[in-house]
Structures are given as structure tokens and as C-alpha cells.
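Below are the C-alpha cells for one structure; questions will follow.
Every protein chain but one is kept in place in this view of the complex.
Naming follows writing order (A, B and C), and every chain is counted from residue 1.
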Amino acid sequence: MGMPMELNTLIVTKANEKRVEENLFVLKKDGYRLYPIEIPIDIRKTLDGESRGTARIKKVEWENNCTTITYELISLNSSN
Amino acid sequence: MGMPMELNTLIVTKANEKRVEENLFVLKKDGYRLYPIEIPIDIRKTLDGESRGTARIKKVEWENNCTTITYELISLNSSN
Amino acid sequence: MGMPMELNTLIVTKANEKRVEENLFVLKKDGYRLYPIEIPIDIRKTLDGESRGTARIKKVEWENNCTTITYELISLNSSN
Partner (left out) sequence: MGMPMELNTLIVTKANEKRVEENLFVLKKDGYRLYPIEIPIDIRKTLDGESRGTARIKKVEWENNCTTITYELISLNSSN
């Protein structure tokens, strides 16, 4: 038994995010992932890439072994 | 900082569940709660009450400091 | 990135527990596992086996990709 999950401390988009509103994006990831919600976290395109900015997760959904997060981009790094 | 959450090992409905299909129910709880998903767990009406049966959570959503779970009732105790 | 972990809602001993005091046992498991602490949980010898009783976890340690729990046996099932 036991439910496998993954603790995530940053958002890695791999360019799979979908914009739903001005600063609001939805991103679907494999597996059940635990993300901090309503807390500023770092956002990157790749795990080893540079930070692209800071986001705040507004919603987390777990279903069918996938995690869908809705996040608000709160600041962009100047180099992006 | 830090994100407060609660680890839950059983479902306590307090009679707030809403039936959406034959054996499928939706229940909304305060705060961010971590439940095992796709694993049989005990279901009760009150925390100190008797087990009413076994359920399997199909979906967990976190948003606005609430947790909404969708669960399938997989067996009922005979005394219920 | 991300840290793989497993949410556990019961203790499966596989007969690997070590008694340290009268009702106090230590059990080491692979990987990082999240257990409820100070809450009564079911204890079994095998995942599909019958419940052997109820335990209360007093301590959880994560190190070197292992989880060590210290638990108190609070009741034994009469059939054991």
C-alpha cells in the first residue's frame, strides 16, 4: 500500500503551461505532487535552467495519477 | 511562511457529503488536507463514531483554503 | 527535482520490527514515508494480512533514504 507522491519546492514548466488569463496559468504534471499553495515559489522552464520568476499556486488537483496546478505569475526575472 | 496542512487517514463526513452519482460523493472540508488517493480508507460520520464502510478517493482539490474530495463508496458495513 | 515520498496510512511490519521496551517497537522501512504520528493506526504483518492491532507512532526519522518509526502497541486483536 502507501501512496507514492513527490514533494515539489519549485515549478518546472517544461513549456507545458497553458495560459488561462492574463497572469494565470495551468500546468499538468505526472503523478501526485505536493506543492506549497498560496506561497511564492520559484518558476523555471527546466530543472537546471535559470529562475524565470516567482509564482503563487492558487489551486492543486490530484486525479488519475496526475497533478494539475493553477498558478499566478507574480514577478518575472528581468533577464527573461 | 510554511503551509499549514493536515494529514488525514480516514474520511469524516459529518453528513456534509453530496451524492453525485450512484456510489460517488463529493465532500468539502476546511483547510488543506492530505488524503491518500486510490487507496481504501475508512469512512465515518463522526470522528468518534463507528466505521460506516470503506471508500476510495478519486480526486482531491485544494483551493481557497478548502479541500474538496470526490470518493467512491466501495463497501458499507452491515450494521449501517 | 522533487523528493519522492510515500504516504502511509497503516504500519506493515513484515516481521522486521524490533522490540525496545515492553510495548515499544522500532521499524525501519525503505524510502521516505509519511506516517501519521500520535494517532491510532492499524498494524499488520503483511499488507494483505489481517489487522494485528492498533499502534501509535511516537517518532519518525528520515535519513539516507530510509524511514525509522518508533511505535507503541496500544491494543492487540483477540485473534492474534
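Points to keep in mind about this one:
Methods note: a contact is a pair of C-beta atoms (placed from the backbone, for glycine too) under 8 Å apart; a residue touches a chain by one contact, two chains touch by 3 or more.
Worth saying up front: this structure is predicted, and the values here are computed from it rather than measured.
Considering the full assembly, A:Ile39 is the residue among A:Val20, A:Ile39 or A:Cys66 that touches the omitted chain.
Taking the whole complex into account, subunit A touches the unshown chain at residues 7, 9, 34, 36, 39, 41.
Along subunit B, the points of touch with the absent chain fall at residues 1-10, 12, 33, 47. For subunit C, the residues in touch with the chain missing from this view are 1-3, 32, 34, 36-39, 58-63, 65.
Just so we're on the same page, only the chains that are shown with their structure count from here on.
Per-chain CA centroids place subunit A at a distance of 25 Å from subunit B.
Separation between the centroids of subunit A and subunit C, computed from CA atoms only, is 32 Å. For subunit A, residues touching at least two other chains, in rising order: 1-3.
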